[in-house]
Each structure stands twice: as structure tokens, then as C-alpha cells.
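Removed: one protein chain of the complex. Kept in place: all other protein chains.
Per-chain residue numbering starts at 1, and chain names A, B and C are given in the order in which the chains are listed.
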Amino acid sequence: MMTETGYTPTPSKSPASSKVMRWVYIIGAFIVLAAIGGFFNRAFLTPENGLAILRAAAMSGMVAMGATFITLSGRFFSLALGQTAMFAGVLMAVLMSAGLPFGIAVVLTFAVIILLGALQGGIIAMGANPIVTTLGAGAILAGLAGLATGGKNVPIESAVVEWIGNGRIIGVPTQTWAFLFSVAVAWWVINKTRLGRETILMGANRATAEASGVNVALITILVFIIASIAAGMMGIFEAAQFNKARVMGFDAVDFNVIAAVLIGGTAIQGGRGSPLQSALGAVFIATVQNYMLLLAWSAGVRTVITGALIVVIVVGFHIAGKRKGA
Amino acid sequence: MSNVALEMKGISKAFGAVQALDNVDFELRRGEVMALLGENGAGKSTLVKVLAGLHVPETGSIKIDGKPFNLGTTQLSHAAGIAVAEQELSVIGTLSAAENIFLGGVPFSGPWTRKRLAEKAKPYLEAVGLGHLDSSVPVERLAVAERQLIEIARLLATNARILILDEPTAALNDSDIERVKALVTKLAREGHSIIYVTHRLGEVFEIADRITTLRGGRSNPPENVSDMTLAKVIERMIGRPLEEMFPPRASGFGEAALDLRNVTTKALPLMQNLKVRAGEIVGLAGQVGSGTESLLRAIAGADIVETGSISVDGRRLPKAHKLSTAMKYGIGYCSSDRKLDGVFADLAVSTNMVAPSMRQVTPRFIVNRRRIRDLTGRISGQMAIDPKRAEYRVGALSGGNQQKVALGKWLGISPRVLLVAEPTRGVDVGARAEIYGHLRRLADEGMAIVFSSSDIDEVHGLADTIITMYRGRQVRTVKPADVGNHDLLRDITHPEEEVA
Amino acid sequence: ELPGEGSIVMFGQSRENPYFGQNAVGAGDVAAEFGWDFTYVESSTQEAQDAAIQQLLATGQKPIGIVLNPISGAAAVASELAITQAGIPMVILNQVPSKEQADLFIAYGGVSDYLSGQNAAQLLVAGAEKAGIELGNGLVVNTVAGHSAAQERVAGFLDEMARSFPEGSEILADVTSGGFLENEGYAVGSQIIPANAGQFNWVYGVNDALAYGAMTAAKENGIVPGEDVLFVGGTCMNATTNAAVQAGELVGTSVQAPYIEGAAAMYALVAYLNTGEVINDERNLSSDAPPSIDEPPYKWNYMPNTMLDGSPESYTETVIWGKTAQELCNYN
């Protein structure tokens, strides 16, 4: 009874091949960038500089790994990640200055961070708008941290923390390892686990996901927990490097993270994208910044170019995605 | 002066690899109703959109009243006297009826005050039989049929001579359909030329003067309705005669698989009882709003069951169960709105197929690729879905194939009970027969199936047991052999006179 | 005739920044000394600060004096004019107003960032002599773009360097970072230091934290601070940077204490309230004791910017207005 059609698959529509093309584009962009970079500045193409770029991408990169889950799940993004990072650092420092050993302080900190993520996810699962919820949550976290510290930096004294902040493993800083590790974990979770699959399903169409038995409330809570953990990790690394937790200096985190996710080509509506792409997005931004820094361009010019590049890249992804046959 | 209002010659339009329109010729005379027919994906809507100025064809010429015309923007198409009500409902819920009428480029100068709008909108609303309406109420508060009529009122307000209606009755009740049909006839009599797109082939014989069929993007020459039969129309559409629309019925049933006792929900305050045996297909016949879909929603857990009990294979579902609980008891549910909650249009066919079976394909939470492959292979086989397309976006498939994916995805959890609302809404006649065949085969394999439909032929042809519903009440339960279409139609429209 | 009671309102930036927190404490302590109420109104943007000042004036409150720390540079001119027109004596701190704005305020009492930059350059030169290094080219790690105090510091630093090296010591890179703290210094340092490795032997961070962050990055790249490359910030801040100074990783520092700054501004205000006069000139305040309130304040009163050579003794033995450098250099 099947209708006969003389249909032959054309490569341009095959999702597998368009995925390959996407990677070809991304990697191509990096190669072009590297070539131009190396041409104008010899220092750009050195291994040291490569490491420096990875290190520069590491902080917002690791948070972007968590944030990608939120975007993929169709809950847009969180505007509380910077504050979560700050709060995690402050909380750990406060606990340690109260005399708790590092291990316990870290466990307690993450317990609180997980709770905070779960609370936000829970409110959003109840039907609240994610942007408004996280905007509010971020403001409250900033308020609480200010209240707890009176605005003072909180010093941390611990050899372990010192190592976490400044250690190197085979010459590569701990932060870079943490970034690579979170990329691997995020990739694995998205591609190889039920949670990952259900996150994508929910982002692609929440109503269908629910009708197919996906527990969207649970997934919502989990993705916000994951993002909070990633932010908490960053906060602890930030605090560890200079042995003190600070209340200021996390304003740009949210935007850097969102930029990494979007430049990586993850769709803002959810359901399409991957943590690997976000990681590349973060590295890409870091590379461009690094290059302009090495040429000692003024901050204004650097900012203009960063903005213009973001526009060009997101528009490029958008057009490529449409051509694929939306 | 000839009486040809619109002439299109050699129109072609491709979307990437899909040749949606392939050298299409089309002609429309003054004052006639031209039915535009074809399978899903045949190119009907694309042709309509070319006329609306939404698509620019790659080749071809268009003449209006004998003069060549360049379309390509909605403004040009307006200027040419063409007005289109597209397939998707296009009224804006938050705005009022009057505002909706004047928004789409219809002239209205001066301030848009409530009073002025109401005054100017009145004649158009009257023309479509909505003269009584308070035109300042947001249309989201109106019934679907009224919204459809407002769309037509908007066409009239443009003073266009050529009106195009793309599946205006797809989502309407029989009685509302009558309103639309009467209106179309009246407008044609008043001198409008009308292109009427539909999958309800019966309508064609009532209101159309001529028929143009499209098949795979190519056009057949127009034919007079009076020269045609239903079988001939179908043959033009699918390129071969349709032997059997409906599969043979079951010979016997098994144990009771689904049992509802005194169930009520907010939408269904009257108690509902229902028994469905393994292997049985129960058809709930009723108009939109009659409660047929609400009953399915109640069983599926999409609506909250306030009182009463539901059991599957003798196991009683918990009170006020959720969708996911129903699933665990072996209930699969396809709503009538595929795009909304039936498929993931942007994801691959294979991903869609395994969505309800996450537990099976991710044992210990880890994705098992082999299981996914096995399951998609099995479903593709059972539902006759081309396995080569397993990695395609579902949104790129035809309506019929999308519906097969929406149904087939349930096979992974081997449901005891399958609930299907409007199994063939917007699905063309060939794919329709195919879907009926699949449903029957699933029943034969031991599933209990309940479907709801506002299409009486469908219920009569497919169901083993028919339940008619009217305003949330089960009017009666009958065997198809014992009733005619006529009785069913009366039951679902005005049952009072008959039922004691 | 000093008022026996009254209130002082200080407008400033968020006390979540420890520097401004100490500003407030320093000013508040002096106000308390004279028995006055002290309110600190904090804002995070210039518009918000303007609004807060407007609100104070509009509600008819009449403090005996106002201390103003404009959010950005000379940005608060309109608010200053409004306060002056309302007849409330106002002193400014933290951002030196230009001479043209002299009519808009009673006196300035606070840092001279130009001096801070000069001090840093002198520390660098002295450090190089001590380590036996001939200064060559260098890098500057700046703070956020458009920060006027930092621009002053760099100007002072460069002028002083030009005096010491008339033939020119080249700046290879002058880069802005995202903030004021170690992390930000590290973020840019970790990129420009490996890229310019071997071509420079000094780094100026516009404060000790930025210099320290850059220094950390340098160490990670195998550079020995104090031997291969000299690092200087010139504003003591916290335990970490102090330890680095004492270890010779930063070549000395100077005490530019926010606590003293707040006090300096208040003393200028008190002296004016007491005498009703201002001497239209500038002076560097002595580090021994606060200025006398019986003499009129100068129009521009620069707080002490005492250099420390980096020895532990220099921290414990240097005393400014009764507080040791050790105390004053531990606010962050």
C-alpha cells in the first residue's frame, strides 16, 4: 500500500553530511584565522600562545559547557551564572575561614550550588520564564554574597587550594584541564546518556517530549543543576588562583558564556547544537581576543571587532541552518 | 472580453531538491469555484503562495483579466485583486475581529478607535454571517469556525475579485462546514472567482464548478465537476485507482483491555463508561467540541480525571494519573495536532521513533546504539516508512509520513491501548488508506485502539464499534453494520429527536 | 566655629569594592571624631549617583557637608554645580578635578594618581639599580578602558620613565584588562607575556594586584621575577601583594591607602568648616599627622603616597597618621 515515489536522497539534505559540513566550516575558520594570525605576528602561532589561548578560554568555556545544556533544553539561558560562580567562591572561602577543611567546604559548597540550581530549575519547571527567574536569582545571590561578606574579599589559606589555583599537570594549568574535562563530560552526557537525549528532545519540542513520556520538569531541574555546577567550578577556580574569593568581577561571565554558546551555533530555541560547538565558540572568542591583544589594538577597536565577528558568525550559522531546509 | 479571470502558464518552483511546482498550467474563470486537489505535498499550497506573492516562481507567466501581471510581493498580489486565506489559520488571537479584518493591508485611514473599526467592519462581518458579533472582543475568545469566517471576511474587505481558500474546512465541524460552503457558493454567485483547496473530496461535488488536480508538482488540465466521479478524482490525484479505502474488519476480539468506569473531567462533566477489547477498534464519532478528543485526553492523562476509574488489562490506574503514568500502564496517545505534540519536526525520523522508548534504548541511562537501530528498523518495517530516510528531519516528510511516524513511535513501548485523535487530519487520500491499514494490523496483533474523528466516513469505515458523542454525552454505541452514515450524522449534530 | 552636630553625606561607589569601603571608613571615622552623623550613599553608575544627589537636594535635607567620589572621572560636574548652588560645602576625593572646575567644589582631598605613577617608575628604577639590571623595554597592564585614574597613573609613570631614560625605554604593549584585581592582571598577562618573551624586562601594572597577576603569569612561563623581569604596581593592597613585595617579586610599593584618602577629604572639609576659607593652591600632605583644622585647607590636598622599599620593616615601621603601613596595606 505504500505510495511509490521516484525519490533519491540528495546529499545537501542529509543531516549527517550537513553536520560534517558544519565542522568543516568551523575548523576551516580556525585554520584561516591561524594563518592570518601567524602571518602578522609570529608569536601567535607558538605552542605557548596556544596554551595561553586555551587557558584564556577555560573559565567561561567550562561554564559554557553547563550553559549549553540549558540552551539545548529550550530554556534559553541563565543570567545567574556569573553570580553563581561568585557565590560559590565566596561560600567556599567563608566556610574555610570558619575552619572547615577544604574537602568538606567544597562538598558543602557544591551541595548549596546544586540546591540553588535545583531551585531555579524548579521555579522554571513550574512555568516561570527562565530569563526573568535567573535575573531575579542572580540579583538575590549578589545581594546575599554582599550581605555575607560586607563586600570584603575573603582570603583562603590552604595548600590544596593553592595547587588547584596554580598547579600544572604536564605543563598545562589545572583550569585548562578542567575545561577539557568538562568538554568531554558534557559531550558524553549529551550524546551517550538518556539525560542528554531527553534534553535534546525537550528542546526540540517540549510538548511532544512531554507527550512521549519525558519528565520535562526533572530535565529542567537537572540542566539548571548542571549549569550551576559548571559555574560553581569556575567560581572555585577563580578564588583558588589568588587564594581569595571576591564579590566583584563576575559581571561579564554571563555574556561571555552566552556568546560562546551562540557563536558555537547552538540554536537559541533549543534542540540543536552541542557542547563541543560551544567549546569551540569559547576558544574562537579567546583566539580572536588573544590575537588582537598581541597586536596591542585599543580596547575600543577590539570590542568593535568582537561584536562584528559575533554578528557575522551567528548570521552565517543562521543562514546555513536555514538552507539545510527548515 | 474573455471570461478568464486568471491564467497561469508554465509555473515552476523548487525548494532545494524538491520540485514543488513543475511547469504548472492553471486557469480560473470569472464567477466559478475551482477546486484545487492533490495529495499532500502535491504543490497546492505552493501554487496558492505564488498567487499570494509569497513565493516567486522560477519560470512561468501569469495573466489576470488577460493582462500579464508580475506577482512576487503581497502588495502586488493585492493590487492584482487577489486575496488568500492560507492553509494555516491566520487570525491574530490577541486582536479584535475588526482589527483582524483591516490588518492585512486593507485600507483603513484615520485612528483605529473601537467605534470606527466596528462601523467599518460591520458589512464584512455581516457578509459572512457574523453580523451579531461584538467586533471588539479579542478573537482568541471566539470559536474556531468563527475565526475561519473572520478570515474570509478579511478577504472580502480587500475587494478582491479572486479569492483563494486553502483548506478552509480542515478544522471545522460539519455544521460549520455548511456555513462556509454556503458562503463560498454565495460569493461565487456575486461574481467572485474562487480557488478552493481541500482534502474533503465530498465538498467538491457540492460547491465546485471545475477541478484542477496536481500530482507531484505537475498539473492536469481542468475538468468539469459534472463529468467526474469520486473514483476518477482520486485516480487523478494518486495516479492509480484506489482499490480499497478501508481494510477488512476483525473477526473476533480478546479480553477487555481498557475499562473506564464513571470517568469525569473538567471538560467532560458527564460520566463516561467505555470498554475496549484487545483487537478491537473503537471509533468515537463527534464534532469538534463534542468531547471525543477530551475522552481520549482523559484516558491518556493529558486531562486530569476527577472521578471514576480507568484500568488497563484489569490493572487500575492511580487517581488523577499523569501522561507518563498512563504510558507505564501501556497507553499510547496521539493528539490531533501533530505539529504541536506529535512529532519533533526538527529531529531525525529515528530520534522521533525512539522518543517514547527511552528506557529501553538507554539501559542504565546509557545510550545503546544497537537497540536504537533495532527499534527504528522494526518500526520502519511495521509502518512502511522508508528506512533510508531514518536520518531525515521529520518536518521534511509529507503529512502522511509524519502521521506514520507519530503513530509508529508508540510501537517501541508495545502499548496495550493506542489512542488516536483525528488519525488522518490533513492527510491525503492515498496515505489515508495506508494509515487505516496500519491501524487495523496493529489491532489484529492484539492492541486495543480508540480513535476520535469528526469524519463520519472514516468512523464508519474503520471502527469495529462506533460511539457517537454530542456535547460531552455518549449518544449511543453501535456496530457499523447496524447504522448508516445518515444516522451517525444525526447523532452527532442533533440527536435529541431520535434517542429516547 | 565648628558645628557641634550635623550630618555628613558621602556619595561614592559601591562598598563591595574594598577600596571604596575603606574610603567610607576613613571618612566616617573622622566625622565620628567630631560627633557628626555620617551617611554613605552608594551608586554603581554616574546616572544613579546624579539621581541620588538630586534626591538629597530635592527633599530639602541640609547636611553640613558633602564628600563626593564621582563614579567616573570628572563626570559629576552637573551634580557638583547643583550642590554648590545649594550652598552645601563639598569636598571631592579620588579623582582629581581639573583646574577649570575649581569653582564647583570647596577642596579636593585625596590621591594624586599622577604621583602614584611617578612613584612606581622611581621604584622600578631603584629596584633595577639594586638588582643590577639595565632596564630595557617593558609592558603596561592597565585596568578597564577609559578609567581616568589609571590614565593619570600611566601618564605619571611614563613621564618619570622618560626623565630617567631620555633615550627612551620602549613600551611593547599597553593593554587594558577587564578589571582591577589579580585575576584580570593574570588574564592579560598570561597572553602578552609569552608572546613577548625575551623582549622586555619590566612590567608596570597600574596597581599591585594587576602587577601581581601579571607576575604570576610570568612565573608560569619560567620567568623569575626580580631577576629576569621587574614587576611594579605601586599601590599596596593586600596580604598577597604585600608578601610578593617582601619577597622581591614586586619591586617595592607605595602606600596609597583608601582609609587615609577618606580621612584626608574629611579633614579638608573640617578645616574649611572651621575656618571658612580655602587657600587656592596645592600641597602634598605630610605623612606624619593629619593637617591642622585650624588652618584653611588648600584647594588641592594630595594625600601622602609613601614609598616602601619592600623590606618587612618598611611595613611595620612606616606610620601614616597613626596607622602602620601594615594596617593600611591590607584592605583588599
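Keep in mind that, in the parts below, contacts are C-beta pairs under 8 Å (C-beta built on N, C-alpha and C of every residue); 3 or more make two chains touch, one makes a residue touch a chain.
Just so it is clear, contacts and distances are computed from a predicted model.
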Per UniProt, the name of the complex member that is left out, chosen from "L-arabinose transport system permease protein AraH", "Na(+)/H(+) antiporter subunit C", "Carbon-phosphorus lyase complex subunit PhnI" or "Hydrogenase maturation protein HypD": "L-arabinose transport system permease protein AraH"
Visible chains in contact with the missing one: A, B, C
Of B:E86, B:D176, B:E293 or B:D428, the residue in touch with the unshown chain: B:E86
Candidates C:A78, C:A162, C:V224 or C:A289 - the one touching the absent chain: C:A78
Selected from A:A125, A:I226, A:V253 or A:V283 as touching the chain missing from the view: A:A125
Chain A residues that touch the omitted chain in the full complex: 76, 123, 125-129, 131-133, 135-147, 151, 217, 255, 258-259, 262, 268-269, 298-312, 314-315, 318-319, 322
Residue ranges of chain B at the interface with the undisplayed chain: 52, 74, 78, 84, 86, 88-95, 99-100, 102-105, 108, 111-113, 151, 154, 304-307, 318-320, 322
Residues of chain C (touch criterion as defined above) contacting the omitted chain: 14-16, 39-48, 50-52, 54-55, 58-61, 72-79, 81-82, 100-101, 103-104, 144-146, 148, 151
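The rule we apply is simple: only the chains that are shown with their structure count from here on.
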Chains contacting each of chain A and chain B, listed by label: none
Centrality ranking, top chain (CA atoms only): A
Between chain A and chain C, centroid-to-centroid distance (C-alpha), Å: 36
Residues of chain C engaged with two or more neighbouring chains: none
Two or more partner chains touched - positions in chain B: none
In the complex with chain B, residue positions of chain A that touch it: 1-3, 5, 9-10, 12-16, 191-198, 200-201, 204-205, 207-215, 271-272, 323, 325-326
Complex contact set, residues of chain B against chain A: 15-17, 39, 216, 238, 302, 323-324, 327, 333, 335, 340-348, 351, 355-356, 358-359, 362, 365-367, 384, 388-389, 391-393, 395-396, 400, 409, 430-431, 433-434, 437
Complex interface listing, chain C residues touching chain A: 14-18, 21, 144-146, 172-176, 178-179, 181-184, 186-188, 190-192, 194-197, 212-213, 216, 220-221, 238-240, 332
